[in-house]
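Just one protein chain is left out here, and the rest sit where they should.
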Amino acid sequence: MAIYVDENTKVAVSGLTGKEGRFHALRNRAYGTQVVAGVTPGKGGQDVEGIPVFDTIAEAVRETGANTSLVFVPPRFATDACYEAADAGVDLIVCITEGIPVHDEAPLYAYLQYRGVPMIGPNCPGVLTPGVANVGIMPTEIASPGRVGLVSRSGTLTYQVVHELTQKGLGQSTCVGIGGDPFIGQFHIDVVRRFNDDPGTDAIVMIGEIGGDEEERCAEFIAAHVSKPVFGYIAGFEAPPGKKMGHAGAIISGSKGTAQAKAAALEAAGVEVGRNPSEVAELAAARL
Amino acid sequence: MAIYVDENTKVAVSGLTGKEGRFHALRNRAYGTQVVAGVTPGKGGQDVEGIPVFDTIAEAVRETGANTSLVFVPPRFATDACYEAADAGVDLIVCITEGIPVHDEAPLYAYLQYRGVPMIGPNCPGVLTPGVANVGIMPTEIASPGRVGLVSRSGTLTYQVVHELTQKGLGQSTCVGIGGDPFIGQFHIDVVRRFNDDPGTDAIVMIGEIGGDEEERCAEFIAAHVSKPVFGYIAGFEAPPGKKMGHAGAIISGSKGTAQAKAAALEAAGVEVGRNPSEVAELAAARL
Amino acid sequence: MDLLEYQGKQLLVEAGVPASAGEAANTVDEAVAAAERIGYPVAIKAQVQVGGRGKAGGIKVADSAETAREYADAILGMDIKGHLVTRVWLEPAADISAEFYASFTIDRSAKQYLGMVSAQGGVDIEEVAASNPDAIAKVHVDPLLGFQPYHATNLVHRGGIPAEHRRGVADVLTRMYAAFESLDAELLEVNPLIVTSTGDVVALDAKVTLDENAEFRQSLDRFREIFATDPQERMAKEKGLNYIKLSGDVGIIGNGAGLVMSTLDVVAQAGGKAANFLDVGGGASAELIANSLEVVSSDPEVKAILINIFGGITRGEEVANGIVAALDKVDIPQPVVVRLDGTNAAEGRQILADNPKPNLHAAATMLEAAAEAVRLARGE
Partner (left out) sequence: MDLLEYQGKQLLVEAGVPASAGEAANTVDEAVAAAERIGYPVAIKAQVQVGGRGKAGGIKVADSAETAREYADAILGMDIKGHLVTRVWLEPAADISAEFYASFTIDRSAKQYLGMVSAQGGVDIEEVAASNPDAIAKVHVDPLLGFQPYHATNLVHRGGIPAEHRRGVADVLTRMYAAFESLDAELLEVNPLIVTSTGDVVALDAKVTLDENAEFRQSLDRFREIFATDPQERMAKEKGLNYIKLSGDVGIIGNGAGLVMSTLDVVAQAGGKAANFLDVGGGASAELIANSLEVVSSDPEVKAILINIFGGITRGEEVANGIVAALDKVDIPQPVVVRLDGTNAAEGRQILADNPKPNLHAAATMLEAAAEAVRLARGE
């Protein structure tokens, strides 16, 4: 069992004919993921090492049964690919693209919420269900199949914790890198909810960072709804305070968003919080 | 029992200080409806015969507990009032205003669908639950409390049928005039669903017209889901064919939309269809 | 409000959509002068609000002043499907390397905007829709989101536009959608959308319908011309009435489209036939009622008039006052049957009772009113 991606996942890659898209899509396929289509307008009819390319996602979905859109296109075209995927009826969008303007992400977020289409990212490493499917850019050699679910905003920090878990003998049900942008499609709370409902997941590791209030909200959700053990780690105790020029941000957030506040909120919700990536893995290993 | 409006309905009237708004809101109140607030930007603090006026709907909701927005403002400002009402958290919007541009109605329709806020209208006579509450411009003297639910696109045709029902001794649970514009908030199917679920309604009278395919869709819904007796009437057998200049409309609709096709669809769904307003009331009276 | 081809194209150009330029002419001499200014070959196109002009001989290409005069003379005054040609449009004869179809309209059923594109343009698109529906690509556009690049990509690829023209057509589609929104258009149809030999994508024809409800932010008056040839329809348009001529002998006046349609039906059920559709709308004033009576009674086919009013916003006393005023002011030769119910109906009936006229008949119900009007129309 797993969340978001599993053996039924059929991926259509927007930007398959680009350098990054090709590199990672072929890696994803080599890992066993069903990469069934590429999408590049004007290149319909071509193929990339046997993966057929279509002009539109709608055609890719109709012709190949693709149910997941993996987006590698450059920032200025990325949200357009996500809108197209949502209209084409996929069940999940994974948008790897980094550097999308926030004024493009904000309306996309609203549209996907309204349409009920979940998106991982943008600016994320994707989703890896070890041994089953990798949709994105996560290095797979550090992961191993198992029953710990992992969710994180940060890319490399995700890898670090997955690595530590694997080294301590704790395999993963699914590893989800939700991305670091202000308007990502799925937040900690959405992923934790799915792990809690997933029979293949016994425990949850949640990695957070300074900024925003998502970890605090997730802590409230955990306290109220999550029965499985949750282990947490927050990065940024030593981080310099963010330089913000105007006052509007401070009015909105008040004093929230520090690593201290986030760690305290998680502990108050019954989450065991480690001080570093190794420690959170040790806490999980000791309990499981 | 009733649908949309009942003894718990608390109405905030946008445009209360205008001529039409004032006339009908006071009539609504005289009928027993709880008309708790008016909304006119810049006139906050005033009152209309004891009904307090606020600058914004949000204030009206907070101060008076209004849960229904009744919109009487002129076409160029009407959709703005509807957006405001949706954001202010009302449970129902009734928009009487006629003559709103379709390019204003279309995005409003999408927004309300996304936000899950039901709207009756625009360009409609409103909702009347006889003996309990009248939210809109329907003449009340023709209605009587009872157990027949009525839904219609047309204003005056609604009155005609209500009148016929009352004269034949059939009171109404609720009379709903959904309006005749392309992007009305609630369609026949939405209202019929509510009547079917309403313990206060024993039978449904559905009035349609030529154009569109709402009646046909509603017929499918009735065949599949409605257990209560439904009586129908379609106007426009003798109507001249609509003059449409372009071909786009014809490509979309095919040959649908005639009174013959609609009446046939309803009959195929088990609906007893009358040939005129009197006959549909007679059919209902004979059966009930 | 339906626009003529050339009006639509002028609006498109103002809104940034490339369309062929030219001149309008109302007389043969004007047409020839315009042709001389434009040069030859020149297309002379009948301006009527109906399709199938080409087949009817309403579009000709002239290569000299002589042929321009000959064709303009033939086309002006021509009757195309009941539309009298009173104006022609002249433009340089197009140099066409490909013809496509493109439109934006409102899909009432899906409750979204609909864009359509086909590589099979320049022909009867309804026939294409019937015989080869896959040749027409359709894309729904969420009005909140607006037309995005992926909509254009989907339309040009699925509509079969050849690779070399996709970018040009996608650009024109984006401009068409912007025009569809900014003009408050209900329909914006271009058939054919041509590619010239130099590769430009241009609207060669345009069917544009504007939303009259948007008049407060659009200047529509410049298009407000009366093309009706029927005298009652002309009079009704001049008075701003919502009137459609039909073929029967019972004149109909009612309030609300639904009730008026229902009135036509019950007249038919009573064995008669309506002479017209006339909806006075909500909140009709006495003056509007009087104007309506004047228009309907001026039709020599009308043998009896049925007024069917169920008041909501419309108030009974206003209707009654209008009827009385009209009967006082104008000579209404036909019998008039009045049925009045709803808001202030009692007051209205009282006014009618207080102002008896020999040709004024009151009826208690809609069915009785219809039966009475049909009977009177037969002279019974």
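Letters A, B and C mark the chains as written, and numbering starts fresh at 1 in each.
Please note the rule applied: a contact is a pair of C-beta atoms (placed from the backbone, for glycine too) under 8 Å apart; a residue touches a chain by one contact, two chains touch by 3 or more.
Note that the coordinates shown come from a computational prediction; the quantities given were computed from them, not determined experimentally.
Shown chains touched by the undisplayed chain in the intact complex: A, B, C.
When the full complex is taken into account, the listed residue touching the unshown chain is C:L145, out of C:L145, C:V208 or C:A373.
Remark: the omitted chain is touched by one listed residue; of A:Y4, A:F54, A:F183 or A:F221 this is A:F183.
The missing chain, though absent from the display, is touched by one residue of A:G18, A:P75, A:G131 or A:G200; that residue is A:P75.
Along chain A, the points of touch with the absent chain fall at residues 20, 75-76, 98-103, 106-107, 109-111, 113-114, 125, 137-139, 142, 152-160, 163, 180, 182-183, 207, 209-214, 217, 235-240, 245-253, 275-278. Although one chain is not displayed, chain C still touches it through residues 144-145.
The chain not shown here touches chain B at positions 41-42, 44, 55-56, 58-59, 77, 80-81, 83-84, 87, 107, 111.
By our rule, only the chains that are shown with their structure count from here on.
A centroid comparison over C-alpha atoms places A as the chain most distant from chain B.
Distance from per-chain Cα centroids to the pooled protein Cα centroid is smallest for B. If each chain is reduced to the centroid of its CA atoms, chain A and chain C end up 53 Å from each other.
Distance between chain centres (mean CA atoms), chain B to chain C: 28 Å. Annotation for chain C: residues touching 2 or more other chains are 142, 144. Of all residues in chain A, none touches 2 or more other chains.
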